[in-house]
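One protein chain is absent from this view; the other protein chains keep their places.
Each chain gets a letter, A and B, in the order it is written, and its residues are counted from 1.
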Amino acid sequence: MLSQASAETYYQSYAVVLAVLAAGVLLVGVAFLAARLIAPHRPLPAKLTTYECGIDPVGQGWSQSQVRYYIYGFLFVIFDVEAVFLFPWARIFERLGYQAVVEMGIFIGILAVGLLYAWRKGVLKWV
Amino acid sequence: MNPTIDYHAILPELILSGTLVVVLVVDVFLRPPRKWLAMPLSFAGVLAAFVATLTLIGADRTTFGGSYHVDPFAVLFKVFFLSVAMIVLFLSLRYFREGRYYQGEYYFLLLSSVLGCVMMPSSRDLLMLFISLELVSAPAFLIAAFRKNDPRSNEAGLKFFLIGVLSSAVMLYGMSLIYGVTGSTNLYEIGKALAGHLGGQETLALAAILFVVTGFAFKVSAFPFQFWAPDTYEGAPVPVTAFLASASKAAGFTGLLQLMFVAFIHQAAFWGPVFAAFSIFTMSIGNLVALQQRQAVRLLAYSSIAQAGYMLLPFALAGHGVDKEAFAAAVTYILIYAIMNLGAFAVVVAVSRKSSALLIADFAGLMRNAPLLALAMTIFMVSLAGVPPTAGFWGKFFVFRAGIDAGGIGIALAVVMVVNSVISLFYYLAIPRQMILVEGPEEPMRSPALVTFVAALAAAAVIAVFVYPDLIAHFPPLSTLVGS
Partner (left out) sequence: MTGQEYAFVVLALVGTVGAVRLVTAKNVVHAALYLVVTLAMVGSIYLVLGAEFVGWVQILIYVGAIVILFLFGLMLTKAPIGRESLDNQQRGLALLVALAVLAGLVFLIQDAFHWGDRKMNLVHNTTGEVGRSIFQHYVLPFEAVSFILLAALIGAVVLARREERE
């Protein structure tokens, strides 16, 4: 259970995070506002076109991407989920010793087989 | 607290896990013409796990702090799931080899799903139960879509996936509420907590039970959550459908049995009538729609919905003083259903080599072209209808008897079941009628030896269980899961 004192420190530590967040938002906000106030304002239709290295844009902005790139997104999610388990593992790692190492080793080992599979099937080649 | 792990108790799971990884790694290094070798490899692993499970007969072990329990109930279902896995492997070999599908991946995913099935009956913890169920379903979504070039298979996988995820979400929400009310994820602890005073949270507990039941109702395709099943069964590769309709469904039921009869048994007066409604509607809708089917797999899909209705019936009898009998009847029915259904799908796999559309009309003349298969199919259909001399008769009989013994609503349910069985005769006999009475093109059918073997074995089992019902009916009452 959370005692009164540790609750205080818990929220105080997040107050710092909040303050940094607010400072960040403020900084960007002020910069934009300053730009709006100081910069000359001359709207032209050409300013609204998409910038493509100075060439006039052709076709629509939307193009269908290949399904194979989806696998990269998917690999990212899988290993992101794996990474999440590493945090609690790191917290109790010292206490449990080799048992924790073995448990995590099996977990990562099984996922590594997936990576091996993806690699052998040539999925990891970008082109 | 540092519980030691009972490695003997989880030996079957360990062997299966090892096999999974080996199958995948070996597949990566196999040349395409040799990819089918993944099947014998998987078979060896499943067989080893099977033997390991046999050494656990009579055991009563718990491990992982009571969340994993190996008792007669669990061992019975583990043996059953591993047997089903071997049969499905037999059915898959030619189908996937000739179809040039991804074989190594298929066997890997199939075994993952089997691993989930094997873990399910031992899971006596909400979290464990949920993960097992996901392990059953997640690979199943994928292998349902394995015929990549057929839009119907894509539809099968997608529908199955969307419904499966939705039902998991509802179930998980219910489970989290149960944890919130009882403060435990262990099924026995939950049972104890729900028996006591809940301090004003009774309604929430009941709603949570309802959520969990709804989630499972999707999984076992009970009305009104059955609509995905026919499309999924039709589009998926036939061996996968055989697996879904038997093992995956039975896994859903084992989870439901444990939850209902262990954790939620004190609320039986609340959920009993819910199951009664589920049961009546599921069997009636399944049977009535099945009457209009022209396609064999769709017919079997609606039949499996109707059969789920019969399996749900014993749940409605909980709390009427016949818990043990109802529980045993449900278990017996699930086992018998799986045998006859797998047999029927074996014959469908054989016929699918001739005609991929699998219309009932395609069975015409089978009696002359492949007498053994036709005979076996006739036995399965008669058995699914519940007519002697087949195992299906005993399945229905035990459920019926439990209903009569329960009295009251049980008698009404038993009567509805008998009426439904009579209706089901019309469509079950449509296939034998085609095979025997209708003239078909005369071309001897060559069926893979393994598929014929499975069909013959299942047919023999269906007859043997009728002659000697103790083959199956002996085990479920031994279960210690349910107090009298």
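One rule holds in what follows: a contact is a pair of C-beta atoms (placed from the backbone, for glycine too) under 8 Å apart; a residue touches a chain by one contact, two chains touch by 3 or more.
All values reported here derive from a predicted model rather than from experimental measurement.
Taking the entire complex into account, which one of B:A38, B:L89 or B:V181 touches the absent chain?
Looking across B:A38, B:L89 or B:V181, the contact with the absent chain belongs to B:V181.
Which parts of subunit B face the unshown chain closely enough to count as touching?
Within subunit B, the residues touching the omitted chain are 1-3, 5, 10, 13, 17, 20, 24, 32, 64-65, 67-68, 102, 105, 108-109, 112, 115-116, 119, 127-128, 131-132, 134-135, 138-139, 141-143, 145-146, 148-149, 157, 181, 200-201, 203-204, 207.
So which bits of subunit A touch the chain we can't see?
Interface residues of subunit A facing the absent chain: 1-2, 6-7, 10-11, 14, 60, 62, 64-65, 67-71, 73-78, 80-85, 87-92, 95-96, 99-100, 103, 106-107, 110-111, 113-114, 117-118, 121, 123.
Please note the rule applied: only the chains that are shown with their structure count from here on.
Could you please state the distance in Å, as a whole number, between where the Cα atoms of subunit A are centred and where those of subunit B are centred?
41
Within the complex, which stretch of subunit A touches subunit B?
Residue list for subunit A touching subunit B: 96, 99, 110, 113, 116-117, 120-121.
Along subunit B, where are the residues that touch subunit A in the complex?
2, 21, 24-25, 28-29
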